[in-house]
Structures are given as structure tokens and as C-alpha cells.
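For this depiction, one protein chain was excluded, whereas all remaining protein chains were kept in their positions.
Note that the chains take the letters A, B, C, D and E in the order they are written out, and that residue 1 is the start of every chain.
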Amino acid sequence: MALTPKKDLTASIMRNKIYSLLLQDKRIDGRRPADLRPIKIETGLLTKADGSALVSMGSTKILTGIKVEVGAPFPDRPDEGTFTVNAELLPLASASFEPGPPDERGIELARVVDRSLRESGVVDLKKLCLVKGEKVYILFIDIYVLDYDGNYFDPSLISALAALATAKIPRYEIVDGKPQKTGEYFSPELSALPFTVMVGIIGERFLIDPQLEEEKALDVSLVMGTDEKGNMTCVQKNSPGQIPVGLMDRLVDVVAEKTNEIRRKFLQEIPVKLASVS
Amino acid sequence: MALTPKKDLTASIMRNKIYSLLLQDKRIDGRRPADLRPIKIETGLLTKADGSALVSMGSTKILTGIKVEVGAPFPDRPDEGTFTVNAELLPLASASFEPGPPDERGIELARVVDRSLRESGVVDLKKLCLVKGEKVYILFIDIYVLDYDGNYFDPSLISALAALATAKIPRYEIVDGKPQKTGEYFSPELSALPFTVMVGIIGERFLIDPQLEEEKALDVSLVMGTDEKGNMTCVQKNSPGQIPVGLMDRLVDVVAEKTNEIRRKFLQEIPVKLASVS
Amino acid sequence: MALTPKKDLTASIMRNKIYSLLLQDKRIDGRRPADLRPIKIETGLLTKADGSALVSMGSTKILTGIKVEVGAPFPDRPDEGTFTVNAELLPLASASFEPGPPDERGIELARVVDRSLRESGVVDLKKLCLVKGEKVYILFIDIYVLDYDGNYFDPSLISALAALATAKIPRYEIVDGKPQKTGEYFSPELSALPFTVMVGIIGERFLIDPQLEEEKALDVSLVMGTDEKGNMTCVQKNSPGQIPVGLMDRLVDVVAEKTNEIRRKFLQEIPVKLASVS
Amino acid sequence: MLEFSGIPRPERLIDENGRRIDGRRPDELRPIKMEVGVLDKSDGSAYIEFGGTKVIAAVFGPREAHPRHLALPDRAILNCRYHMTSFSVEERKPLGMTRREIELSKVIREALETVTFLEEFPRAAIDVYVEVIQADGGTRTAGLTAASLALADAGIPMADLIAATAVGKVDGHLVLDLCDLEDKYGEADMPVAMAPRFNSIVMLQLNGRMAIDEFRRALALAQKGINEIYKLQREVLKRKFSELSPEEV
Amino acid sequence: MLEFSGIPRPERLIDENGRRIDGRRPDELRPIKMEVGVLDKSDGSAYIEFGGTKVIAAVFGPREAHPRHLALPDRAILNCRYHMTSFSVEERKPLGMTRREIELSKVIREALETVTFLEEFPRAAIDVYVEVIQADGGTRTAGLTAASLALADAGIPMADLIAATAVGKVDGHLVLDLCDLEDKYGEADMPVAMAPRFNSIVMLQLNGRMAIDEFRRALALAQKGINEIYKLQREVLKRKFSELSPEEV
Partner (left out) sequence: MLEFSGIPRPERLIDENGRRIDGRRPDELRPIKMEVGVLDKSDGSAYIEFGGTKVIAAVFGPREAHPRHLALPDRAILNCRYHMTSFSVEERKPLGMTRREIELSKVIREALETVTFLEEFPRAAIDVYVEVIQADGGTRTAGLTAASLALADAGIPMADLIAATAVGKVDGHLVLDLCDLEDKYGEADMPVAMAPRFNSIVMLQLNGRMAIDEFRRALALAQKGINEIYKLQREVLKRKFSELSPEEV
């Protein structure tokens, strides 16, 4: 069983420092409480992956790759393709990540990204069906945290979406009952563009997109997300601590505003065919 | 590799106390050496399991659930259904149980119950065949130790038998080559009713169904069982220590008598269709 | 992650002793630097294995057994049988071997033997095809180190080859689409006879086939092999340390000579049908 | 969601009278059963039923941390395992911990740590085990509610009890305490846990989507249910401790 | 029983003369081969054949317990692993420990602990490894018998040797030392191990069923075989120690 990591003395000193700055609407790296770090999105760097994206948010770097296979659908959804999200907190990203199978943090990251994609219907799974009940496209969306300077949630979702949006998936057809590549490629059409923003709370103050020093000093944190229609698509309290109920109203507004900011940035970089995005 | 647990000093003091009492045909909880603890059997508590039983023997509590699937038979027994017994010593049952995959004690428990069921032919596996060589019923009998106050063997077998006897298994039929539920249910007919009794030995004296304090202080213990026809259906020496050969004759008689007592109790509670039970 | 085992003080004293002897062309057990230990090959000791060989090289003892199954070929090689090499450093062979799944040393051993067999084309895999694309023979070559007195590489390869050469594989035929034993047996025809020699280096001197005391004291070691045509079929530097580039020329000659010596010994013991062996 | 491979979606999850599939009003909890001290061999335990959902929780400790290098000089460590029996769900759950169980163990542990006075037991460990006997929606919230009772039953000092329930959106309506069918076929499921004395959230997740305004109303609906559950919890504990003879207290 | 997927049941396992499938009388052991000191690098070792069953055992220790926190202040810990090679059985055994191997490791260890003077080596560990090279019935009893010899070969002080064999019921007859076919197609297989000096049972299991009276007779039959094996064990050890020059002893 996993344990909540021990907070060291530095964290407690840093907490006071960050809190004092927050009272003046400032942060240790010069940002204001509701400022995101700079986001950089690169896609198509890899040729063996069917889709890939390297996203940095400040110093935090995430590499996502997608591999596509053809296989059987789930019995209860015979006409839908499937996808799986994995996340690995690579030990080269942080002294606090251990080699080995994903621990609870990696699993939480994968499942939070998975829910954001799945529940907001980002990918139209029916378009990933080859032969109903028999052959569908299976997407493996694998997220690797390469450099961890706090908040791996938001850039992981961005990189998963960027890899999806720019993927070139080999098109198959059925020849003599067996799937064969046609030589053509297609990109999955995205039906929604959900993004998340990680929020950290100290006392009754909050900041967003914490860098690592901040993250370690927070009283509590949560990840929230909305899609382009203003739906909440993600909520995950992801640390011990209490969130004052009265703070939630304000946080929801900030998150909606900031995910819109991420979305504009994303659409500048990535040509998304998304009918409903304004 | 597992180790035999260390005996603490208390165990040694308790051993002398228990032994002194045994010399007067007494025990620390007021029982006589060949007395079982009270047995309580509840079935049908769960609706998602196809069969279930909660059995307590004194404070030891065992929950067994059965799930049934349709799958392929073993190649060498094409006309027989199959069953699997698993046992988990849940960490909430005892400070001495660890979370994680079953250790050697859980495996021993599962295999002892499995042998009692399998070798005495409790379930007529041929009646669990749907299509010879292709589709059979597969029973997963999963035993969970919820509260461990000594001797998890005897109540585990009781709960497995009670869950089996009262199971409502969805009946399938083959439609277009695929198994489909008919909407009807059936209960497996039991062909035998084997029970076990755990025996503890101190010096040349013995007691049955030890509670935890006794179990920790025993010189040696074994589990023996008989069916309703007086066949030995289980023997398992389950701890270090020496059993005087000369004691076995007497133990066999006591076990036969006590499994009969359990059987009568069981038949009072559970309506078993068992042609051969007198 | 595994670690390079710690060298103890004894190893360092022994290193100096071995080195002093090497300067006089001598070794601690009376051998000369390029002397192999006595090799003993026994085959056919087991009846449940389809092939088996017990090989000792000095006190190091290796048991290899082969089991054959019928299964599907790899999709990209539909007309070839397959084989798999596993190696277990059994804990009874050495105080330094732990029970549990193979560690990096066992995996390295298996992969080095696998490459020697595979890359020199020892087994004509096309002759292990039953029905193209559907049914082929699958050979499991399982190597167990029983007694470890240094250099498990060379005797492991010898025992794998001896077990292969003397295997009696049940011949199958396809009856009604299913593989059935014909009652006949065949032995795989070997197309090559690669052997390896482990070389240990201290300073600018070398010795071959180190026994354990030597192996622990070496500066560096490598395993090299050649087949009967004088091809290099194996090279594996298998320990930390530097190999002077200038030493390689000489080592290659010694290895070629010594693998020939092993090959002659092998052919004396094992009747190999190998057209190209002189 | 493993559950319900078999059961098809009902035509309507909310009928013309605004009643739910099991007859409840949107803001109505399922029948609740709570009991503490249900196991003999753990230091504290509790059993909870939220409708068809049945959960046991047990607590061991404070006891020596093991292995010892995990011990902290200034507080107890808190271990938590949320686990389901194989037969608690529609399709048999394989043995071993699924990714879902590992995630839920984390969020439950983090909620419990928030209210437990761990600093009173330096170098010690407190182990919390939640076992789902039957899953009919809301197992993590039932488990967390039970775990909080089991901690109290074990006499571990806490700043507050934790009460939890789920809210969700079903056929466009916000509803309280989803059952399995509503969870499976509804639009959103949001488990919420609070420490009512502090008016604070200690667990919060969302599976599905709802409008921002709905989210706000859902949170208020959750709070209503949580307050009812919290009241029951305190009654159960009061009853238990009043049953003890003065010497035992 | 993994073995014998292929070999069909013979029509009769006992012929009209009361002879068994391999020609033995019911109370006759298979040919036995025993050797000690077969491995160089362990502290003690033994090889045993009971007919087609071939087993090696090796012992390391007493040595420092590792990891150290397992060490006991008042006695040595005894580790034991019973393991089969992949090719020892009819169908290839997958790598790794099966549940059967884990159970048998337990019962063999518990039998060995019963006669070993562990308290002479506080804080130490003794490791016993049993490797089944070929399985033709009675591998646990052969393994335990070999392990006991290997402990003696390692010079570990023991109150007695352990000798073991199986008895069983085949076509209605009680027989001694079952081979694989008898085990597979018989009615019962009962492995028994004793410490003969103490006239006590140190391992006992039953796989199958037999009448209570048969069980009593089976135990007596096992004891007969055990006494024969025990005699061979002592001879092998006597021979070994008499071969050592006085300085070595």
C-alpha cells in the first residue's frame, strides 16, 4: 500500500512564504495567482508512433505517443473502437519517482486523463469500428512524464489531445477476413476539447498550475476541467487537505476562464477539425 | 519464501495454562476439549453473487461467494464443468494478515477446501456441461476470512458448501452457437457432504476447533474431515510439530463424531437435496 | 534494478595471487591459462523431458531439459517452428543465487545461449513446421544451473546442444484439423555446432573457463564463441572492467582453438548428424 | 464500470412524477444501515449499507510501523486499502488490486488523513481496510463513511467524522446517492465527502460531465445528503458509547 | 495433477495376482537410490530416486539471516523452497512458483523445523532447497527425505532424520509408494513423513478419500515403508562419514 509522502521542513517554510506572496497577489516565480506557465506544444516528432506530442508547461515536460492496433471490441459495445490511457512517471523526471510499475500517482494521472477524454466524448469511438463485433481500432495512448516541475495533470491532457488530433492512423480494410493496411492514413476527428487546470490552495487563497516548489507546500490541491461548451469534465481532489466549500464557486469560474486560455493556445498550434468549437 | 511465524512468550505461558486445563478436561473459554464453538450459517445475503454464505464459528467469520461463468472445459475432461477455490485472508480479519496476494496460509486454506470438495465429489461436474468439449459452467468459489479468531478451515468449508447448496445459477442455452441466459436458475445438487474439524495437540492431549489464543499455543495441529458415509475426505497437518502416531486412532473417532455434529447443524439450516445423506 | 555485486577483500588478495601465477603461466588449481576444466556430458537421463543433458565443467553443473509443444507460429514466419531459451540460477547452486524470478544474470545467460543457437542457425526451424501458418513445433529449452563453481556460460550452451541433439520429439500429424501424436519420434538435425569459451582478464594477462574463486577476482571477463566453420557466433562482455583493445586479436585465436577442443569432445560423446562438421 | 454487462438501459431513469427507478425522489438517500464494532479482532470496525451497497471497514492501530524505516518521527503513517470481493460486482472481479482500487485507496486515504490526529502517534502506523462486499453504486463514499466510523470505533482521535455520498445527473436531472443503474446509464456521477464541522470538502471526484451551474447545485445537493449521513453516524456512535458500562468508557 | 494428460487409464491397476502396474506387491517400495554430498557449492546436499522420481536437495547455513529484520533472537529461521523443473512433469510446468509448490514448501518446512535444533543458531538462517528433476509420484516425500539427508550432510544438528513415503488406495487396494499412474488413477494418495525415533508424524496430507478403517491401515503401511527408507538413510550417512579421514570428521 502506498503512503502519502512526508512533508519536509522546507515545505512548511515555503508555505508561509508563498502564502505571504499570495496575500499580495504574487508568486515565487513572478506569476500572479491565476497565471499559467508558458505552454509549448510540439507534434509529429516521432515516426514510429502513430501520433505523438511533446508538451511543456514551464519546466514540466510530457511526451505522449499513440500506437494503434486492430483487435476485437468489447462485447457490450460491438460497434465501437477502444482506447486505453497509461501514464508513467519516469524516474528520469524526478528524484521522487521510482522505477517499476506505475504507483498510485501514475495510476491516478492515467485515470484522470482517461476520464476527461472518455466522459467528454473526445473521440467518436463508432468511427473506429472496422467490422461490427469483430474488428475495431484500438488506440494505446501512453503518457510519459519526462521532467517533473509540478502539475503533470494539465500538460498530460494537452499532450494526449495533441497526439490524438495530429495522429496519422493507418487505415485498414478487411481482405479475406483479415485486416490489411490500405496504405492510407486518417486522423481521428475530435468531438470535444476538454482541458484541466490544477488548483492549489493555501489558507483561503488559491493559485493555479503550481510549479514543484509550490506544489509541495500547498495545503490541498485539486484538478478541474471544462470543455468548450462550459461543461465540467473533470474534478479530482488529488491530495490530502480540506477545501473550504465556500471557495468552490470562485474556483469554478477561474478554471473555466483558464481552460479557455489553454484551448485558444491549443487551437493556435493544432489544426483541429472540431465542428462545435467556436 | 515464507517463514513459520515466531511464537511469542505469551504463547508459551498460555500453552502451560491450556495444558493444565486440558488435564481437567477444561478449556480457557469454558468449552470441553471436544466441543465445537457455536456455528451460525447465513445464506443468500448477496444478490450479485450467484451463491453466498456467511458462516461464523465462534468469532471467526467467513464469507464465501460464488460467481458462475460459461467457458471452455479442460481438454482432458470435455464433458465436465469446472470449479476453482480461492481464499483470501483479508487484512481486516487479523493484525497478522498482510494485504497482497495470498501467502502460503491462504493458498493452503484454498487447496484444503478444494481437495475436500473435489475428492469427495461434492459437485457432479458432468451436470455442469453445456456443450461437450466446448461450453461448460465454471464456478469460482471465493472464500474471504473476515474475522480470524482461530481455525479458519472448518467454517470455510462450511461456507463453501452452504454457498454451493443455495446457489442460484443462471441457466444458459446455446443460441446460434453462443451461450445465452434462459432466465431460469438452478442449484447444484450436492453428492456428498464432507466437513472438517481442526484438531490441536498439546503434549498427549488434544482439543478441537481452537480459538486464536489456543491456536497460537498448540504444539501441533491438523485438520481432518469425513463425509456422511464415514470416509476420510481430508487430512492436513498444518503446522510444525510432531503428532504421536498412537494418538491418531482416537483423533479419527472424534473427528468422525464431530463432523457428524456439524453435518446435522448444516442440514438443519440448509435444504440439501442429497440422496445419500441419512 | 540490479546492482553489480560487491567485491570483497578476499577477491582483491586472490587477484594478486592469480596474477602472480599467471605471470608464470600457472593457475590456482594447477591448470595453465588456456586450459579448460574436465567436461562431462550425460544425456537421456530423464524420461518426461523430450530431451535432456547434464553437463559438468569442473564442479559447475548444468541440467537442460527440452519440452516440445505444438502451437501457432509467429505471424511473420509462418513456416517455421520456434524455440525459447530460459535459464534459472537455482538457489541450490550457490549461496549467491536467490529464489525468485530470473535476475539479470539468469536473463543474460538465457539470452547469450539463445543468440548462439539462433544466430548460428543450429536448428533448421523450417523443419519444425507442421502446417504452414497454423501449427508448428515449439521447443522450450530450459537451463538450470545446479552447482555454480564459475563460468555457467560454456557448459550451459553445451548442455543445450546436447539436449537438442539427443532429443526424441514426438512426431505429430494433423487429424481432422487437430494435431495428434503418431507414436513416432524424431531428433532435430543440427546445422551448426557453436561453442563458447569464457575468458577472464587480469592486467594484460588472461585465463579461460574461470572457476568461481578466479571469476570473483577477475578485472573483467567476456564470453566468445565460434562455430565449426570458424565464424564468431557469440561475443558478450559480461562484467564491469576494461578490455584492452590490443588483447582482442590474441583472445580470438585462443577462443577458436578452445571451442574446437570442446567440439571434438562433444562429437565424441554425442552422435550428431551434421553434414558440414569435419 | 465493470458492473451491469447484462442489464439493458431502462427507457426512462426518471418517470413523469420525477421519481427515480427505485421510487426515490431526486434528493432522497437510499435506506441506510450502519453498525460499529462488527468485527472482533480489529481495533475498530463498521458495517454500512447504502441500499444494495454493502461495505465493511476495519482499523488496526496505532501500532508499530512496519517495516520500521517507514515510521515518521513526528506523526503516524496512515495506510489504506479499498478492495472489492470478487463477487461484489456483476462480472467477477479478478483477484488482486485493479487500477481503480488503487486510485480509490489513495483518495480515501487522503480524505481520512485530513481529519485524523496523526501527530499524536509519532512512529506509529494506523491501517484502514475497506472491503466492498457488494457494489450497487457509491462504494467509495460508503467505504469512506464506514472507515471514518471504524476509526472512531478504534478510539483514534479525529477532528471530525467524514460523511460521504454521490450526486449525479440522470436523464438531465440532478439526483442524490446514485444506485448502480443510475451510475451506469446516467450522465455524471460525482462522489463527495465532507468534514461537516469544518464545512470543507475532503474527497471530490467527477465521472461524467455536467454544466458549471449544475455542478454548483450538485455540490449543494451532496451537502444535504452528507448532513443526513453525518447525523446517523453520530447517533450510531452515541448509541455505542452509551451502551458501554461506565468502567469501559 | 498436472501430469499424464496423455496416458490413458490402464484397465486394471492391480492384476489378478495382486501385482501392481509396475510389478510390485502392494507393500513394496520402488527401487531407491540415495546419495549425499552430490553438490560442491552448498553446505549439504542429497540426491534421491524413488523409482522414476528424481529429486535433489541442498542446504545453506547456518548463515546470517537476510534481510536482517527477519532474524530471531532465540533461534535460526528455516527457509524452504520446493520447486519443480519445467520438464519434470508431463505438461511443461510454467516458470515461477505454482500454488501447489507454495503449499508443499510449507508442509516440508514445517516437517523439517520439527526435528532441527534451530535454537542452537540464534539470529541465523538455514535455507533448504528441494528441486524436483523428474516427477513420477511421491515428489514431496522424496524431497523431504532428501532435505533431511542434506541437513545431516551439512552438519546441522537434528533430533532425528525424517523419512517419508506415500500410501494410497488403488482399485480398492491399499498400496505403498504410489507411482504417478497410481496417483492419477487411484482413489487416494496420502503422503506421510515420520521422525521414527519419536514414533511421530511430521507431515501428513490426504488427496482423495478412503474409509476410516483403511486410513488406519494405510498409516501402518506407511510406517513400514518409512522404516525401510529410514534404514537406507542411516546407511548412506554412515558410509559417508566413515569415508572421511579422521581429520575431516
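Quick note on the criterion: a residue touches a chain if its C-beta (ideal position, glycine included) is under 8 Å from a C-beta of that chain, and two chains touch if they have at least 3 such contacts.
Given the structure is predicted, the values throughout are model-derived calculations rather than measurements.
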Legend entry - Visible chains that the absent chain touches, using the contact criterion stated earlier: A, C
Legend entry - Absent-chain contact - pick from C:95, C:131 or C:252: C:252
Legend entry - Touch criterion as defined above, residue of A:69, A:184 or A:204 at the omitted chain: A:69
Legend entry - In chain C, positions touching the absent partner: 1-4, 6, 75-76, 104-105, 107-108, 110-111, 115, 119-120, 220, 222, 226-227, 230-246, 248-249, 252, 256
Legend entry - Touching residues on chain A - with respect to the absent chain: 46-50, 52, 59, 61, 63, 65-67, 69, 86, 88, 90-95, 99, 101-102, 140, 142, 144, 146-149, 181, 212
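In this section, only the chains that are shown with their structure count from here on.
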Legend entry - Touching both chain C and chain D (chains): none
Inset, instruction - Would you pick out the chains that touch chain A and also touch chain D? - result: none
Legend entry - Shortest path length from chain A to chain B (each step joins two touching chains): 2
Legend entry - Most distant chain from chain A, judged by the mean position of its C-alpha atoms: E
Inset, instruction - Find the most central chain, measuring centrality by the gap between its CA centroid and the centroid of all protein CA atoms shown. - result: B
Legend entry - Gap in Å, rounded to a whole number, between the CA centres of chain C and chain B: 48
Legend entry - Whole-Å separation of chain centres (CA-atom averages), chain B against chain E: 27
Inset, instruction - Could you list the positions in chain D whose residues touch two or more of the other chains? - result: 81
Legend entry - Residues of chain B touching at least two other chains: 1, 99
